[in-house]
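One protein chain omitted, others in place.
The first chain written gets the first letter, and so on, giving A and B; residue counts start at 1 in each chain.
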Amino acid sequence: MTIDSDAVRHLSEASVSVELQTEDMTLNIGPQHPSTHGVLRLVARVDGERCFDVHPVIGYMHRGYEKLSEVRTYPQITTIVNRIDWVSGYANEIPFITAAEKLMGLEVPERAQYIRLILTEMARIASHLIFNASYPLELGAATPLFFALRERERVLDLLESVTGGRFHPNFNRIGGVKPAYASGSTTRKLLQDLPAGFFAETRVAMDKVLEAVDELDALVADNEIIVARTKGVGVLPPEVAVAYGVSGPNLRASGVAFDLRKTEDYLPYDRFDFDVITGENGDCWDRWHVRLLEIKESVKIIRQAIDTIPSGDLQAKVPKVIKVPKGETYVRAENPKGEMGYYLVSDGGQGPYRLKIRSASFSNISILPWILEGILVPDIIAVMGSLDFVLGDVDR
Amino acid sequence: MPSWVTDLFSNFWVSLTGKLLLVALLIPLVGMVIGFAEMKLSAKMQYRVGPYFAGGRWGWAQLIADGVKFFQKEDIIPTDADRPVFKTAPMLVLVGTVALFVVIPFGPNLIFRDLDVAVFYALAISSLSTIGILMAGWSSANKYSLIGGLRAAGQLIAYELPLVLAVVGAVILAGTMSLQGIVQAQIEAGYPYIVLQVIGFGVFMVAALAELSRIPFDMPIAESELVMGYLTEYSGFRFLFFFLAEFANMFTLSAIAATLFLGGYWLPGVPDDVLEFAGPIILIAKTFLLVFAMIWFRWTFPRFREDQLQRIAWVWLVPLAIFNIIATALLKVIL
Partner (left out) sequence: MTANGYKRPYPGGGMVKGLVITITTMFKTIFRPNKYLATINYPKVKETLVPRARGVIALDQEACTVCMLCARSCPDWCIYIEGHKEEIPPDKPGGRIKVRSKLDRFDIDYALCMYCGICVEVCPFDALFWSPEYEYSESKMGDMLHDMDRLQDWLQTVPDPPALEK
């Protein structure tokens, strides 16, 4: 029997077209979600478990810091600025105050600089401990969180004993740190220096923090499941990281040894001996491990600072009503999340004319569309968590 | 026992009703006790105290309070949800658990129904919950629930196979599928089957963890990613069904593992008449050991990704279980 080639071709085409037509699904990893560190919205197009296109939508937490700063004086701005990255409260105030002091040409006394450095490193320990503990929580392990928070309480108690606030210290004044309980007072001067027992308690707290770091290391870093979930996931090559403006531990985990504490002079870091931690592959595991080791370096710095702190004034001589002279300057600092900078434009008044805040997390999450392309849905959470951003920092 | 009681219960319908009532009472009780144990033990693993306020110093009334709370909540069903399917799903999941309870031997004469194909029945009935979970995921009109339900379907079907194959080794050694018969065979042999069936026990426990959707095989629920997965839209007493079903299922699967591998209600050296009333206590003690191991694993490990999960099932567990069967069969024939 002869075969009708047209009919055969028709049959073969008919069998091909019986395939199911599937569509991509648009999944809204919405503003309210347990793992987005705040109110970040990711509009993801997924096909089964693989995601093709991720579009982050930010702005749900915009509080208008730059506009608020236009109508407030310098001491008032210090009180609101530490709410930008609320996990490490003290570190946000430092570059702002340093910018104002640079414009005024002030020389900050040594003891004030050392106290600022100690408190900044404590804020760094607090921020990194929270990250190192909540990242396994996003992957499913609930226990490391409690181990780390226990030791973080000691660090926060130390911050509270010096400044009065755990997350929002408000301890910086132009020219140094807050010198007196009521500095405007005409009848008594209560010096607000470090309280008695601070050094002893700090040494105990640092020992306990190192113990917690070792526990976290044993519980999480070697765990085969964590390694399977995070090694090789979300690899960020160093050129891409530099091109997108990523900074902080994310950049260092990709292999670029860039730490603003070594290159800038806003605080006397050059007197202390510490290493810049880098990673090898730039994947999620490296980003986690780099921050864990940075806690150890911060502990080293704090111990050295406590041993060598000089005595002296807490604040330089400044007039009662501070007017910063005209000019503009940009000061950048190594925040726990990355590079934070303040561009201060002053017109000679009691408050700034314009304050532009360059926050670390805003640039860090700009790589999300690049890094999340073609990735599995559970890995979206793993990668997002490893970038360690806070929405207050992104939206300001 | 007074004679009128034994005469009453010899009537089939009376004893049937009695057994049904007993099972209906035991399941929530077991669920609450294990739930409370999980809360307290997980707290102790995290330097915390756990519930301590409800009911005095120990907080033992915490889960009773939780049950009452769930009962009095509003019954919310999403507008776009498929109503009959949405309402039936929790019932199916609970039925899968309750039916398992029926074949566990608590003592030499204490069993709800001694079936000759008890093992076969147990494994078949426990797959009813898979259908229930898929129904729950599909009928809530929610993309997250859908993803969770589909992940659950894939995971539960994949892990059915190691669960079944791991049991075959013990069945071969005992020569019978009745659970009461397997315990009797272990009593006659003088040692619990875990001595010869270490691989089978390991595969069964891992597969049981996956069947329960517990961490590390938690992808269907995946709290930090999918906000409770297929359970997202359930609230009130429908959620209570799922909640209780999970804890009761922990108990029943561990009881089956204890019966098959650890010797059930028997301890070496205990005479038969003591086993009449000490049997349940021994079985419950062994079950709680396994339940403790499940709780311990849950709070230590993170969760696997879906493809890693499937790889473990198909590449590791199924070949191990098949190797176990072949080795056991050879052992039985040779020795």
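In the analysis below, contacts are C-beta pairs under 8 Å (C-beta built on N, C-alpha and C of every residue); 3 or more make two chains touch, one makes a residue touch a chain.
This is a predicted model, so every value here is computed, not measured.
Asks: Looking at the full complex, which residue from A:N281, A:Q304 or A:T329 touches the chain that isn't shown here?
Replies: Touching the chain that is not displayed is residue A:N281.
Asks: Looking at the full complex, which residue from B:L16, B:L29 or B:V49 touches the chain that isn't shown here?
Replies: B:V49
Asks: Of the residues listed, A:K102, A:R150 or A:R303, which one is in contact with the missing chain?
Replies: A:R150
Asks: Extract the touching residues of chain A with respect to the undisplayed chain.
Replies: For chain A, the residues touching the absent chain are 72-73, 75-76, 79-80, 143, 146-147, 149-150, 153, 157, 160-165, 168, 170, 178, 180-188, 190-199, 215, 218-227, 253, 275-281, 286, 289-290, 292-293, 311.
Asks: Could you pull out which residues of chain B are in touch with the chain that's been left out?
Replies: 41, 44-49, 52, 296-297, 299-301
Everything that follows uses one rule, which is that only the chains that are shown with their structure count from here on.
Asks: Quick one: which bits of chain A touch chain B in the complex? Just the residue numbers, please.
Replies: So the residues of chain A touching chain B come out as 25, 27-28, 33-35, 49, 136-143, 145-147, 150, 219, 223, 225-226, 228-229, 376-379, 381.
Asks: Which positions of chain B touch chain A when the two form their complex?
Replies: Going through chain B, the ones touching chain A are 42, 45-48, 143-144, 147, 215-216, 218-219, 222-225, 227, 299-308.
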